[in-house]
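Yeah, one chain of the complex is gone here, protein chain that is, but the others are all in their spots.
Up next, chain A:
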Amino acid sequence: MMKTKEEQKKVFQELLVPELPALFRTALRMTRNREDAEDLVQEAVTKAFAAFDRFEEGTNFRAWIFKILTNTFINNYYRLRDRQKAPSLEEMEDETSFQPSFEGVTPEEALLNTLTREDILRAIESLPLEFRAVVVLTLVEGFSYKETAEILDIPIGTVMSRLHRGRKLLQKLLWEYSTRKTDMEKENEKGWTAKTL
C-alpha cells in the first residue's frame, strides 16, 4: 500500500527522533566540531528522508541511518586537513612500554579513578578515523560487529582487527593521560610540603 507523504513523514519522524542523540554524538566524535556535527546530522537526515521509500519497514532503521551518516561524513566532511592532522599509526603505536607507578592502589584502579569524561572523549577523538569509527559504533553505540561491518561497508574481519587495534590505542592514550595527571599531583604535593615545612 502506498503511503501519503504525510504518513511517510510521520513514520520517518517516529523512527528518527529516538536516534537523534546517538546520531549527534557520533557526528561530534567524527567531525570533532559542534557546528560541523549539526550540519552533518541535518544533511544525513535530509538524505535519509529522500531515500526513505527504499527503506524496508521492520528492518534495522538504526543501522540504516548510521550508514547514511557515516557515508555523508566520509564524502563531505572528512577533509584533507583532518587527514593531515591525524597522527600516524606508527607514532601512536610505538611500543614504548611504560610502567606506571602508583602507591597503594593497583595501576588499573588508579587509571579508573583518575580518568574524566574529557580524557575519554579526547582519547576517542585522537584515534585515526578508521579506528575511531569502529570504536564509536561498537563500543559506544553498541552495534554488533556484523552491523558495524554493514554500516562501514567493510568485512567483519576488518571490523575485528580495527577494533582490536583501536582498543589498544585508546588504552594507551588513557594510560598516558592518567600517568601524566598522577605525576602532576605528586609534583604539586611536593611543592605543598616544601612550602609548609
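Operating definition for what follows: a contact is a pair of C-beta atoms (placed from the backbone, for glycine too) under 8 Å apart; a residue touches a chain by one contact, two chains touch by 3 or more; residues count from 1.
Please note the rule applied: contacts and distances are computed from a predicted model.
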Item to complete: Pick, from "Putative zinc-finger domain-containing protein", "Multiple sugar transport system ATP-binding protein", "Formate dehydrogenase (Quinone-dependent) iron-sulfur subunit" or "Sarcosine oxidase subunit delta", the protein name that UniProt gives for the chain of this complex that is not shown.
Response: "Putative zinc-finger domain-containing protein"
Practice prompt. Taking the full complex into account, find the residue in A:Arg79, A:His164 or A:Lys186 that is in contact with the omitted chain.
Written response: A:His164
Discussion item. Out of A:Val45, A:Ile68, A:Ala133 or A:Ala149, which residue would touch the omitted chain in the full complex?
Written reply: A:Val45
Worksheet item: Quick one: which of A:Met30, A:Leu69 or A:Ile124 touches the chain that's been left out?
Response: A:Ile124
Discussion item. Suppose we count only contacts with the excluded chain; which residues of chain A make the list?
Written reply: 5, 9, 12-13, 16, 20-22, 24-25, 28-29, 34, 38, 41-42, 45-46, 49, 108, 111-112, 115, 117, 120-121, 124, 136, 138-142, 144-145, 163-164, 167, 170-171, 174
